[in-house]
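Got a structure for you, questions after.
One chain of protein is taken out of this complex; the other chains stay put.
To keep things simple, chains are lettered A and B as they appear, and every chain counts its residues starting from 1.
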Amino acid sequence: MAACVDKWNPAYSCHRISRSIYRFMPDCTVTAPAGAPVNGNGGDEVWEELYGEMVHCFLYYKGFLALQAHRAAHALWSEGRRPPALLLQSRASEVFGVDIHPGARIGGGILLDHATGVVIGETAVIGDDVSILHGVTLGGTGKACGDRHPKVGDGVLIGAGASVLGNVRIGDGAKIGAGAVVLRDVACGTTAVGNPAKPIGKKAAPSLRPEEQPGVTMEQRWSDYVI
Amino acid sequence: MAACVDKWNPAYSCHRISRSIYRFMPDCTVTAPAGAPVNGNGGDEVWEELYGEMVHCFLYYKGFLALQAHRAAHALWSEGRRPPALLLQSRASEVFGVDIHPGARIGGGILLDHATGVVIGETAVIGDDVSILHGVTLGGTGKACGDRHPKVGDGVLIGAGASVLGNVRIGDGAKIGAGAVVLRDVACGTTAVGNPAKPIGKKAAPSLRPEEQPGVTMEQRWSDYVI
Partner (left out) sequence: MAACVDKWNPAYSCHRISRSIYRFMPDCTVTAPAGAPVNGNGGDEVWEELYGEMVHCFLYYKGFLALQAHRAAHALWSEGRRPPALLLQSRASEVFGVDIHPGARIGGGILLDHATGVVIGETAVIGDDVSILHGVTLGGTGKACGDRHPKVGDGVLIGAGASVLGNVRIGDGAKIGAGAVVLRDVACGTTAVGNPAKPIGKKAAPSLRPEEQPGVTMEQRWSDYVI
């Protein structure tokens, strides 16, 4: 597999860049299992030794890598160093297909699953423990400056290909269905689906525990959805 | 054009990897025409000589390359060699924007057209002669293990940007419209469109010949669709 591990390896480059800026990676929540399985059958010893849940996100998950690139870009942007911040954004968009404006403020424990085609705008704000599938847009409207992108609460799950447009608020624990086009606020604990998106079902109990939030359970079924 | 043909050429790398593992490429159905046209006008002799329908899929079609990378990854995965299988998946996702879990089982004669943004989950099963446009998701739900991804029959056509979620069954010869969000089974020979997807029109005649299947004809019009 050596041919695949060239010296331009984006995993290594991104890790090195982010390591020099961050001492803390808020999305790296996986833990190395004691005695990671070794199941090699010759020829892959190096990879087998590395094997373990801990290294997965560095080796395989471009969503994780793109997010760390964004955190580096955001740190540069916050210091007023716009050119290198925009360069990092552009490289992440070319290499990973994930286009996050360096001005966006993103919490910890984020999962960008599959990640291809994700676009997040400059004034977007994302809380903690949010899961965002591939092809999701948190977009603005017009060429106006100012606060024009979505505000996403904690524990939110946004399904594949959904578009959330304008300065709307997605409440804590809300679910956005795959392919939904959201143009209005979505209340805490509710589910919005369709094009344009409408709320469905009952509001979730407000006492939802952190580990039951949609962004954590990744439950994408709309159990009370009547087609 | 030499600047574009660098030594990291993914076409060549993928071809070499897949050639060492496969003696048979089930998706390579094009044939070299006798006397391929030579229409160079200086400076491109090498490319002109190579020109012919036969080499198109190796040189130009990233969907084909991504699919062969998946076949190699699937062979590794089936032998229990998870790290190199996941590495191949990750590289294909970065280079081609096509994220196919190495556990997915995919038949022969598959076309991934344009291919950017395609995501196929671990327990998905795809039959023969299926055409899948760009931006299509065959996704699961939740973090549960087990059989949680779609089962797609023979001769199916899935339009651009469609999402098929959960362990649903898409029957032989069915058509899924562009942008459809499919949450329930789709019967053989029917067409499903919309968000959420609903069946439209009449069921196709069960005697549909292989060359008339939607996955082969690529007929994406919904002739009996009333807006």
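We take it that a residue touches a chain if its C-beta (ideal position, glycine included) is under 8 Å from a C-beta of that chain, and two chains touch if they have at least 3 such contacts.
Since we're looking at a predicted model, the values are computed, not measured.
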item	value
Option touching the unshown chain, where A:65, A:88 or A:156 are the choices	A:88
Hidden partner chain, touching residue among A:63, A:109 or A:135	A:135
Contact set of chain B toward the excluded chain (per top definition)	1, 3-4, 6, 8, 10, 39-41, 44, 47-48, 50-51, 56, 59-62, 95-97, 114, 116-117, 133-135, 159-161, 177-180, 193-195, 217-222, 225, 227
For chain A, the residues touching the chain missing from this view	8, 13, 16-17, 79-84, 86-91, 93-94, 97, 99, 116-117, 119, 135, 137, 139-143, 161, 163, 165-166, 179, 181, 183-184, 195-198
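Assume only the chains that are shown with their structure count from here on.
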item	value
Distance between chain centroids, defined by C-alpha means - chain A, chain B (Å)	25
